[in-house]
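For this depiction, one protein chain was excluded, whereas all remaining protein chains were kept in their positions.
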Amino acid sequence: MSEESVYSSEENKINSYVKEGDLAQLVGMRHAFHLVHIQAGQTVHTHRGIIKHDDLIAKPWGSQIFSHMGSPFFILKPSIADIIRTTKRNTQIMYPKDIGFILITMGIGPGSRVIEAGSGSGGLTQALAFIVGDSGHVYSYEKRDEMQKLAQENLINLGLEKRVTFILQDIENGFGETEVDSIFLDIPNPYDYLPHVRSSLKSGGFFGTILPTTNQVIKTLVELRRNSFAFTDVCELMLRYYKSEADRLRPTDRMVAHTGYLIFSRKIHHEEEQIREFEELKE
Amino acid sequence: MSEESVYSSEENKINSYVKEGDLAQLVGMRHAFHLVHIQAGQTVHTHRGIIKHDDLIAKPWGSQIFSHMGSPFFILKPSIADIIRTTKRNTQIMYPKDIGFILITMGIGPGSRVIEAGSGSGGLTQALAFIVGDSGHVYSYEKRDEMQKLAQENLINLGLEKRVTFILQDIENGFGETEVDSIFLDIPNPYDYLPHVRSSLKSGGFFGTILPTTNQVIKTLVELRRNSFAFTDVCELMLRYYKSEADRLRPTDRMVAHTGYLIFSRKIHHEEEQIREFEELKE
Amino acid sequence: MSEESVYSSEENKINSYVKEGDLAQLVGMRHAFHLVHIQAGQTVHTHRGIIKHDDLIAKPWGSQIFSHMGSPFFILKPSIADIIRTTKRNTQIMYPKDIGFILITMGIGPGSRVIEAGSGSGGLTQALAFIVGDSGHVYSYEKRDEMQKLAQENLINLGLEKRVTFILQDIENGFGETEVDSIFLDIPNPYDYLPHVRSSLKSGGFFGTILPTTNQVIKTLVELRRNSFAFTDVCELMLRYYKSEADRLRPTDRMVAHTGYLIFSRKIHHEEEQIREFEELKE
Partner (left out) sequence: MSEESVYSSEENKINSYVKEGDLAQLVGMRHAFHLVHIQAGQTVHTHRGIIKHDDLIAKPWGSQIFSHMGSPFFILKPSIADIIRTTKRNTQIMYPKDIGFILITMGIGPGSRVIEAGSGSGGLTQALAFIVGDSGHVYSYEKRDEMQKLAQENLINLGLEKRVTFILQDIENGFGETEVDSIFLDIPNPYDYLPHVRSSLKSGGFFGTILPTTNQVIKTLVELRRNSFAFTDVCELMLRYYKSEADRLRPTDRMVAHTGYLIFSRKIHHEEEQIREFEELKE
């Protein structure tokens, strides 16, 4: 999954086949997912039978294969969203709909230097590591030892561990980095750490957080104002899937109603009073 | 905006100040946006007065400055979402909420090779060019000369034109590239071009499209099935903003109700019949 | 539940206590519902123990009582929405959110004469019977014998059977009534019966239907135009519940994503061509 130069036509062909070391997903009936690292001699055990890695190697990506019980599977290269959805987790993990919007809104891409806390199971960490490329870097804070280990394991699995520095530390003493492009806090009380965010974020940089309750949003808005952040947006994204049948196109019966309120804000090089004036003028 | 190696602390400091050649946004009252390329000697004309670029150079990002009429502005580094929102356009432009979800769902990131058609005003093109980094590439098809020129201009403005090959051509004869990672069609009739998509997409690769009407979705679902695509998802994203006031937290009065239905699907290395069987089994 | 004259203060007091013949709901832990007809000597069997009707009679509405196992329950007068939610059913039943909007949009209230088909389990029939009062009437068509029986049983349970005429008949031969105020079709193919709807509906009257798929909506729109209906609205209602906790106010995790598309239209006293012209003019 690491960043490669634009492939020659020959290389592209080679990349069209499953080979050792690849990260693959096996998709069976009812869209059951299995994320596997291809290694000669290994096997995958599914509810619908056993599949040998040797039977996968050299198959074109997108091929159909069968378990020893005759159950059909397709072998596909997982997208970063697929990986996040199937990542090993101990905690609630962020949803791709929110992660995609966070990345694009905060302008996180190749070359970005980003702090996140907490690492949790490493769902967002994986997306950040993927998107910052070899030229960017992610600093991921977590205070619980076992959570950090899981996040690290998930990054190693993805082959992107070099792009992430994991720091086992409570953020109450702040972050070791300065002048980073953006900071994302996925913790219940981001409002307690905004002075630290301010110290480590470059002027004009992006702060983001996701919070389940309106009470937390209200507290965060108060503290953002107090800490000279401005251009604050609060929003939520609702994702509705449809049954993908041409003759009966309709939404699914049920959906996720709420993952969290997203807050985005920017560090402003200015005193609180002037920002307040500005915000009031604009209304 | 090009990809840089992880900065030394010194370099980070330098990047904290506005300098010639930077792409900047001036944000005035009521969140009025101005996207400007900083050049010594130049001026910006706003509804609330004139600002000299010379007065911006060497200011810390996030600073407040004033027009000749005394109207306050902040100078900020635009995120890719900010850029897309303010891009010069002749056509309906895709929304950041949709673009973020497209990128993450289709696994587009540093190193990806992507085809898009049509270029339109280059909104999605900018996001793709930003995210594929120096090691990826975007092939952007457009049949209308004046649209292509606008898209190119927008990419040059962003400094990312090297990452994009613009092709002035109707896609009815297919695409010149093969084995690309993903293809996104932002055209009214994607269902007419799926054999071409199939020819240029690597096996297992991602196809995506966005369509305003259910009629178009229905037609596309029929053709995806006929052309051996599988794992098709249809969905829509609703983005709701809140008034970001701590003592009156509530959604805004009105919102965008619909930008389009998103369809994602994967090229499967298999005959139609077997896929049909598989899809039926899974229900 | 029948319509009564405005109560004297004395009568109001009497109505504040549970008495024989009342329809009551017992609400236990986790909001488990039991709809019961109060009759001396009877018992209710719940998962959390037995309750004697005799222990309920003469209790103030809203009282807490306990099962023989000591499990707490409240006794409440059910609203029409409560009744619909707990109604005995063989079929998908319409949701209160949709029913409330249907009634108010189609102007159904005391005195209205309404046709519905099919009766189904009688969910909508109950709401219609409740709202048309003693001075209105509901004509409910159903072709399946066992469904009709269930709907009738549900109306008797509610004490509103006199307001409804049940007709066991396929509607392919039309309706026996004429000049009704409104007709609601809760069937999969309303588009096949619009000439019949037209024959029985008063000029200017309201037609309504609810359909799960976009394909059905499309077909219905075509036929409405062909049959001289106009002022057609298509809409959907999304209901999102919140966890009602003051210190953690947030939406529930999941919600119903789709019950159906609602279509409302009016019978116009006019030839098709003139309506088409009119509709085109208005754009």
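Going in written order, the chains are labelled A, B and C, and every chain counts its residues from 1.
As a working rule, a residue touches a chain if its C-beta (ideal position, glycine included) is under 8 Å from a C-beta of that chain, and two chains touch if they have at least 3 such contacts.
For clarity, every value in this text was computed on a predicted model and none was experimentally measured.
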> For the full complex, which residue in C:Val36, C:Ile99 or C:Ile210 touches the chain that was left out?
Replying inline: C:Ile99
> If the hidden chain were put back, which of C:Ser63, C:Thr91 or C:Gln169 would touch it?
Replying inline: C:Ser63
>> Touching the absent chain: which residues on subunit C qualify?
In response: 2-7, 9, 12-13, 15-16, 27, 29-31, 60-64, 72, 74-82, 96-97, 99-107, 109-111, 113, 127, 130-131, 133-137, 178-179, 202-206, 214, 217-219, 221-222, 225, 230-247, 249, 261, 263, 266-270, 274, 277-278, 281-282
> In the complete complex, which positions of subunit A touch the hidden chain?
Replying inline: 214-215, 217-218
> At which residues does subunit B meet the chain that is not included here?
Replying inline: 212-215, 240-241, 247-258
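As a working rule, only the chains that are shown with their structure count from here on.
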> How would you label the subunit A and subunit B contact, same or different, if same means the shared numbers make up over half of all numbers there?
Replying inline: same
> Rounded to the nearest whole Å, what is the centre-to-centre distance of subunit B and subunit C, using the mean of the C-alpha atoms as each centre?
Replying inline: 46
>> With centres defined as the mean C-alpha position, give me the subunit A-subunit C separation in Å.
In response: 44
>> Centroid from C-alpha atoms only, then distance subunit A to subunit B, rounded to Å. What do you get?
In response: 19
>> If I count partner chains per residue in subunit C, which residues reach a count of at least 2?
In response: 214-215
